[in-house]
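After the structure tokens below, expect a handful of questions from me.
The complex is shown incomplete by one protein chain, all other protein chains being positioned as in the whole.
Chain lettering (A and B) follows the sequence in which the chains are written, and residue indices restart at 1 in each chain.
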Amino acid sequence: MKVAETTPGFAFEKSAQGAGWNRPPIIEPDGEGELLEISMGPHHPSTHGVFRMDVALDGERVIRLKPVFGYLHRNHEQIAETASYLGMMPYTDRLDYFCSLSNNWAYALAVEKLVGQAVPERAEYIRVILAELTRVQNHASAIGFLIQEMGASGTPLMYAFREREKILDLFESLTGSRMMCNYMRFGGCRVDVSAAWLDATRKVVAGLPHFIDEYEALLTGNEILMARTQGVGILKPELAVNAGITGPMLRGSGVNYDIRKVDHYGIYDRFKFRVPLGDHGDIFDRYMVRILEMRESIGILNQALKEIPAGPVMDPKAKIRGFKPKPGEAYGRIEAPKGELGFYLISAGAPEPYRFRVRPPSLINLTVLEDMCLGHNVADVVLIFGSVDIVLGEVDR
Amino acid sequence: MKTAEEIKAAIEAAVPGAGVSIVTNPSPSAQHSLMLNPSDASAVAMFLRDDEELALDFLSNVTGVDYLDKEISEKVKVTRQVSKTVDGVEQTVEETVEETRKHVEPGYLETVYHLFSMKKKHGPVVLRMRTVNRTDQVELPSFTPIWRSAEFQEREVFDLYGIVFTGHPDLRRLLMWPEFKDHPMRKDYVEPDDFEYEPTAHDSVLARAKAQQSLTAGTESAEAVQ
Partner (left out) sequence: MAADQELKIELGKQGVFVTTIEELYNWGRRSSVWPMQFGLACCAIEMIATTMARYDLARFGAEVFRPSPRQADLMIISGTVTKKMAPQVVRLYNQMAEPKYVIAMGACAISGGPFKQGYNVLKGIDRYIPVDVHIPGCPPRPEALLQAFMTLQKKIDGQSLTGENRPRHLDVNAQGEFPVPAQGEHDLEPPANRLVWPLPAKQGLGARD
């Protein structure tokens, strides 16, 4: 059976499918005739932003799939070479624009590693509280978008955004902005939290378990969800590890690797929380891992809100003006809601970084999109893509 | 976790003749890196991935860095034989003169890899590889056959820096459009001049906007000054 050809340049043949255990498999088309070549995106209702996939179909089955990036390439790394270290903090908000506080923390962590800066305890607690709130609203929105692509016309998304609005109100009263918070600093946080804010947070967190129960009651036992997601988009754990997948996608395949437990960054060692793992690596497992991670985050939030000590939120010896780190380099990473978000900084002794590299979890998680989608129908491609949970700002930087 | 010296010793034991040197990191992060010789880098990478103790199965980050040609000028004391007239008599005298000697150290492109182990939960191990120069000898071996996560990241380094990764299954531009010709993250990249109308221009942007105006003065001024 001759493998049908695609137009030269479309859905590249050079990917050497099948020529190695960690390469995408070769799928033979069933019938005769030409392959249907579609470009899904960059303007597409389901592609989470400006993302394009060149797909070659045999009827409805995907034979080849190649993602095309760069439609939101906004040159963070080049801008960093002329902006100061502190000047790049607002830009990190705009990488993964759902989770601006996690991005801030990852960058602050990398710079603190570069200069050996300590962080006071209260600031660490605040960082954990904000990061876990970010994780809850990110996972809720991700599931909302996934279910919307399944055809639920936005209702789960409305529920998720209802909770998200409550959390964004907290962020706004603390940092001044709903989404682009720009709150962490090298050596702590920008302003202190008030007792009133902590009370408001406790109220919001107290309402979260009920919200997740409501969400699960609508979704987890739903026949359509189970039929469309179980057994679809399977990712084997060996391939996931080799392809550098991190985050809920990796844990959905059963690999126990959570950077909060591995790197012991911040004060995560003080909190008791479990790491949910999936069995099969399909979309349903990733969905369940996200739901369970939301519950674990609520546990961490309750512990942190109870134990938060008094004290300064910024190291008094931290240098803010004239910040010129000595030459050297550092790689700092955190468990962002989407995966491992890392910042690699090379300093040459100047006020600007010599090299500012963002390790984007969303881009690297898309490495295996091809593997997961080949052989499935076009309708499944949209769901598999939604289960990867990407944000284009991070993919293209 | 082994220190950089121990890893270097392990590599040299497993892959004899491998060129590995340690690059110390002066910052408090103490993440020292191992510089690999491009010719045996693939063998070293396989060893690092498959070794029982290291088990570095997770390639987290691939970064490209650009270092420009550096012009180094040093002042050197040179003694020379010079003929001079002393008291009316020609003599050859030794004279010490200070000269400035300049030479150009060629720049290079560098790729930095951060490796972790998901099995043993340790890391990072930092590897570096350098090209010979920035102009024509810009090939490095690709790690994509060993770690699939390098696939898109090496494409991005190729797109933005111009390093050609031999052995990459699908090396084409990732972020810029295919007809684009430059490598924008290089230090000597000049952006296209499209700053035209700036309502609050200041400093360098004002200078650029003025330059843009004077460029188009010939074509537009006739219509503008009505």
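Quick notes on this structure:
By definition in this document, a contact is a pair of C-beta atoms (placed from the backbone, for glycine too) under 8 Å apart; a residue touches a chain by one contact, two chains touch by 3 or more.
Because the structure is predicted, anything quoted here is derived from the model rather than measured.
Note on the undisplayed chain: of the listed residues A:26, A:158, A:226 or A:379, the one touching it is A:158. Taking the whole complex into account, chain B touches the unshown chain at residues 175-177, 179-182, 184, 189, 191-192, 194-201, 206, 209-210, 213, 216-217, 220-221, 224-225. Counting over the whole complex, chain A has residues 42-45, 49-50, 70-75, 78-79, 82, 90-91, 94, 97-98, 157-158, 161-162, 164-165, 178-180, 392-393, 396 touching the chain that is not drawn.
In the analysis below, only the chains that are shown with their structure count from here on.
Chain centres here are Cα means. That of chain A falls 29 Å from that of chain B. Within the complex formed with chain A, the residues of chain B that make contact are 25-29, 31, 57-61, 63, 65, 112, 114, 118, 121, 124, 126, 145, 147-153, 160, 169-170, 172-177, 184-185, 187.
Residue ranges on chain A touching chain B, taken from their complex, read 12, 14-16, 19-20, 22-23, 69-70, 73, 75, 77-78, 81, 113-116, 239, 241-246, 255, 257, 262, 325-333, 340, 342, 344, 346-347, 354-355, 357, 359, 363-364, 366-368, 396.
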